[in-house]
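Left out: one protein chain. Kept in place: all the others.
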Amino acid sequence: MNTIFYIAALVALVSTALAISGRNAIHALLFLIVSLLSISVIFFILGAPFIAALEVIVYAGAIMVLFIFVIMMLNVGLEKEMENKWLRPGMWILPSILAFILLIDFLSMLRSMNYREIRGQIILPKQVGISLFTTYLLGVEISAMLLLAGIVGAYHLGRQKKKVIHRFLEKIEETHAEAPDTNL
Amino acid sequence: MTYLLIIAGVLLIVLTIAAGLIWVERRLLALWQDRYGPNRVGPFGLLQVLADMIKIFFKEDWVPPFADKPVFVLAPGILIATILLTFAVTPFAPGFNVFDSNIAILFFLGNSSLGVYSVVLGGWASNNKYSLLGAMRASAQMLTYEVFMGLSLMGVVMMADSFNLREIVEAQRHVWFVFPQFIGFVIFLIAGIAETHRLPFDIPEAEGELVAGFHSEYSGMKFGMFFVGEYLGVTLISALITLLFFGGWLGPSFLPPIFWFFLKTGIFICFFILLRASLPRPRYDQLMGIGWKVLLPLALLNILVTGAILIYIK
Amino acid sequence: MSPSDFLCLTPVMIIAGAPILMMLTIAFTRNYKVIYGFSLTAFSIAFLSLFFILPAIPCRISTLFIFDQYSILFSGIIILASLLITLLSYDYLLYQESEKEEYFIILFIASLGSLLLVAASNFVTLFLGLEMLSISLYVLIAYRRSRDHSIEAGVKYLILASVSSAFLLFGMGLIYLDTGSLEFDKIVPALSSADHSATLLFTGFGMMMVGIGFKLALVPFHMWTPDVYQGAPVPVTTYIATVSKGAVMALLLRFFFAIRGFQNPGFILIITILAILSMFVGNLLALRQQNIKRILAYSSIANMGYLLVTLLIGNETGIHAAIFYIVSYIITSLGAFGVITLLSDRQNDADKLENYKGLFWKRPWVAIVFTLSLLSLAGIPLTTGFIAKFYIVFTGINSGLWLLVISLIINSVIGLYYYLRVITALFSPANEEKLPPVSLAGHLVLGIVAVGIVWLGVNPEGFLSLIAHFSVL
Partner (left out) sequence: MILLDLILILLTGGLLAWITGKWSSILPRIISFIAIAIDLLLTLSIFLKQEGFGHTAWLINYRTNWIPSFGISLHLALDGLSLLLLLLTFFLGLLSVLISWKEIRERVGFFHFNILWILAGIAGVFLSMDLFLFYFFWELMLVPMYFLIGIWGHENRTYASYKFFLYTQASGLLMFLSILALYFIHGRNTGIFTFDYQELLGTSMSAPIAFLLMLGFLAAFLVKLPIVPLHNWLPDAHTEAPTAGSVILAGLMLKTGAYGLLRFVIPLFPEASVRFAPAGMILGVIGILYGAKLAFAQTDLKRLVAYTSVSHMGFVMLGVFAFNTIAYQGVVMQIIAHAISTGALFILVGQLQERIHTRDLNLMGGLWKQTPVMGAMGLIFAMASLGLPGLANFVAEFLILTGTFRANILMTCLASIGLVAATIYSLRIVQKVFLGKEATVWKMKDLSIREKIVCGSLVIVVFWLGLFPQPVINTAKPSVIKTLNSIEQVSINQNTNPIP
C-alpha cells in the first residue's frame, strides 16, 4: 500500500509541477488531470473510495472538461507575450519566496508531528451518505442554496441582450433604442 | 493464476465482440434496410472483419504535421483504456469478473467521464476546424448526458442498497429493476446512447455536416481504435443495461448464467443497431434542450419518488 | 431534528424560502414592484420571527449550528441592515438593465449566508456560509454588467475570494489534522492531548486568518477592496461594508473565543500585526484618494483593524465592545453609502469628491446625514462612532493593550484628515450640477440612520445593556 501511495504522490507532484510550468494550456490541463487522478488514487488508498470516485467524476471528468472547452473556445496561443510580461522576476520573486517559506514551514511541521502509519480504514459510500443525511443534513441543504445563488448569478451575468434575429429588424431596433425610453 | 485467466478471458470476449460487431452491424443494417450487406468474404461475409483488420493494421500510421502530436496519439488510447477499465468491474456471471468492486457504478461513471477526453482531445489535437467543432459538441453533449446518466442509476442503487454490480444483480432475483425503475431505465438508455455518441446522437462526428467530426484526421490503427472503441462502448452500455435493469445473468437455470447474460446483452446491442437504422439525428440545441429540460428533471423526480417509496416501505 | 429545532430555524427558513418563492413568482410574471414589496415583507417577517424564537434559544442543531443570544442579536442586525439596503436599492436599480428582479433573490441568499455564518459552530457551516456569502456577492458586484469596472470588480472579487477560500480550507484542514474535530468547541479540549502540535495549530490558524482576512479586507489582504468598492453598485458596496463584514467579524469573534485565541501568544501576534497594519495602511492610503467609494474602502480597512483589537481583549467586555463597534459601523456605513446611493443617477455613481461640492446648500438634510456618518467614522462625540471607539480604547486599556490602543489613537487622527476633506467638500460653495430626486424610502433610511447615529452617541446605555444581555458566547 505504501509503495503505491508514494508512486501516486510522486506522480501527483510531478504532474502538478508540469501543469504549472507548462506553456501549452491544453497540455498543462492534461497534467492537471493526471494530478487529479493520482490524488484520487491516494484517496482510494487512504480508504475513501467514494471520494476517489467523486474526484474522478467531478473534477477530472466534468470540471476539467469545461476548462478544456473554454480554452478551445478562446483559441489560446496569444498568451505568450502576456506570459513573458507576467513572468518578469519582479512579479514572481516575492510570491515564490513566500511560498518557499511556507514549504519550509510545512516540512518542519510535518517533522514535528508524530509519524503516523497510513491507515487503511475504508469508509464506504453508504457511511458517507448516512452522515451527510443525518449530522450534516443542514449542510447539504445549505449547499443547495449556495448552488442556487451560483445558478441565478450565472443566468443573470451570462444572459445576452435580446437580439432580433433578422439583420434588417436589428437595424430598426437600433434606431428605436436611441430614442429616450419613456417607460421608465 | 485464475485471476490472470479471467482478465485474459474478459479481454478476449470483449474485444471479439467489439470486432465482431463490425460485421454484425453491417449485416443487421442491411437486413433492416432490405439489402445484402457484406457477403463476399467468407461464408455470409464473416471474414469481412478479418479483412478490415488487416487493412487497418497495415495502413500507414500518419499524423498530420499540423496536429498536436502527443495529444493526437494519446486521444484514441484514452477511449479504449477507459472502456476496457470499466469492463474490469463488470461481472459476466457469478465469480466471472476481474474485480468485485464496492463502487462499481461510480467506477463506471468515473471512467465514462474520462472517456470524454478522447473525443475532445482528439478533435482539438487534429487542429482542424471541423474536428474542433466536433470536439466542442462532444464535450458539451457528454458532460450533459453524464449528469443524469449518473442520476438515473441512483434509483437502482437505492433499491439494491449498493454500488456493487454483483449485489445489484442479486437484488433482482424477484423482479427486474426495469419494472420499478422504468424511467431510470429509459433515461439511462438515452444517456448511454449519447455517451457512446451512437446514432441518433452522433452529433460530434455527424458525417453530413462535420466530415466525420473529431476523427476527420485519423487514419490507420488510430482510427481503428476509435472505431473499435465505439463498439466497445455499445457493448459496455448493453452489458450495463442488462446488469442494472434486466437481472444480469439471472434466468431459468436450464442454461448457464453466462448465457443469459450474453443473450440479454446481445439483444440490446441489436437494439442499438436498430436505432441507428431507424432514427434521424436531432439538432444540436434540441439535444441539449431535451437533456437539461426534460431528462434531468425526470431523473431527479425518479430519485425523489423512489426515495419516498423506499422510506415508506421500510 | 426536533420541533424546537425547527422553531429555531424559523428566521433562517424564511430567508431561505423567500428567494425560492420569488423565483417562482418571476417564473409567472416579472414585476419589479411585487418582488421589491415581497423582499421588504420577507425581511420584516424574518425580523419579527426573531422575537418569536427567543424563548426557544439556545438550541444546537446537530453540531453545525448554535442558535444562541449572540447569533440572534447578529441575525437581527443582519436582517435590519439588509432591509435598509433593500429600501436603498429600489430606486437605484429602477433605471438599470431590464432584468433587475434577480438582484433581490441573490440579496436574500447573501443574507442567508450571513445568518448561517453568525450561527456557525462548525468548520463545515463556517465554510458553507462564507461561500454562500461570497458567491452571492460576486454576482451582486457584477450585477450592472453594462457599467465600467463592474465586471472587473466582480472578477477580482471572485478570484481573490476563491484564493482566500482555498487558504481557509487549508487552514481548517490543518487544524482538523491537529485536533481531529471540525467543531469549534472541541478544539480547546483537544489541545491538551498528546497528539497536539503547536506549529500545526499556529499554521492552521494563520492560514484561516488569510482567508478571513480577505473577507474582512485586512492588510495585507486588502488589495481588492478599493477596486471592488468602486466597481460594485453602491447598494452592494453598502452590503459588503455592513452585512458581509459584520457577519464575518461576528464569526471570527465566536471562533476566536471558542478556541481561546487570546491565550495563545502566536495568535495574539498574528492578530496584532494584522490590526496594526490594517489601521496604518488603510488610513495612510485613504489620504490621497479622490473617489469617495475608495476613501470609504480604505476607511473600512482601517476600521476592521480597530475591530481586531477587541479580539485580544479576551473577556466579555471585549465582545461587548466588538458588538457595539460593529453595530455602530454598520449604521454609519449605511448612512455614508446610503447617501452615495441616493445621489447616484442613471449613468454614474456619485463617487467623486466633486459630486459633493456644496451638497449642504443644495440638500441640507442629505448632507447632514453624510456629515454625521463621516464624523461618526472619525469618532467625534455626539455620534455613535465616538462611543464605539471609546469602548474599544476603554477595554483595550483595561487589558493593557497599549501598543494597539495607541496605534488606534494615532490612526484616529490620521483618519480625521480625510474625513474632514469630504466634509469640507460638502460645505464648500455649491456648483451647478443637478442632483437626482430622493425618494421617500431614501429619506426613511437616512432618517433611521441619523437617529441611530445620534441616539447611540448620546444615550448608549439602553443598547449597551441589550448587548450585555445578548452577547453570551
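Order of writing sets the chain letters: A, B and C. Residues in each chain are counted from 1.
Note that a residue touches a chain if its C-beta (ideal position, glycine included) is under 8 Å from a C-beta of that chain, and two chains touch if they have at least 3 such contacts.
Note that the structure is a prediction, hence the values are computed from the model and not measured.
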### Task
From the touch rule at the top of the page, work out which displayed chains the omitted chain touches.
C
### Query
From the list C:205, C:386 or C:470, which touches the chain that is not on show?
C:386
## Note on the structure
Of C:32, C:95, C:176 or C:394, the residue touching the omitted chain is C:394
#### Entry: Per the touch definition above, residue among C:21, C:159, C:269 or C:406 touching the missing chain
C:406
#### Entry: Contact set of chain C toward the excluded chain (per top definition)
360-361, 375, 380-382, 386, 390, 393-394, 397-398, 405-406, 409, 412-413, 416-417, 420, 424, 427-428, 459-461, 464-465, 468
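Criterion: only the chains that are shown with their structure count from here on.
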### Query
In the touch network of chains, how many steps separate chain B from chain C on the shortest route?
2
### Message
Going by C-alpha centres, which chain would you call the most central?
### Response
A
### Task
Determine the centre-to-centre distance between chain B and chain C, using the mean Cα coordinates as centres, and give it in whole Å.
53
### Query
In whole angstrom, how far does the Cα centroid of chain A sit from the Cα centroid of chain B?
28
### Task
Could you pull out which chain C residues touch chain A in their complex?
1, 16, 19-20, 23, 61-65, 94-95, 99, 102, 105-106, 109-110, 112-113, 116, 124-125, 128-129, 131-132, 135-136, 138-139, 142-143, 145, 154, 195, 197, 199-200, 203
### Query
Given the complex with chain C, which residues does chain A contribute to the contact?
105-106, 108-109, 112-114, 134-139, 142-143, 145-146, 148-150, 152-153, 155-157, 159, 184
### Task
Show which residues of chain B lie in contact with chain A when the two form their complex.
68, 70-71, 102-103, 106-107, 109-114, 116-117, 120-121, 124, 132, 135-136, 139-140, 142-143, 146, 150, 161-163
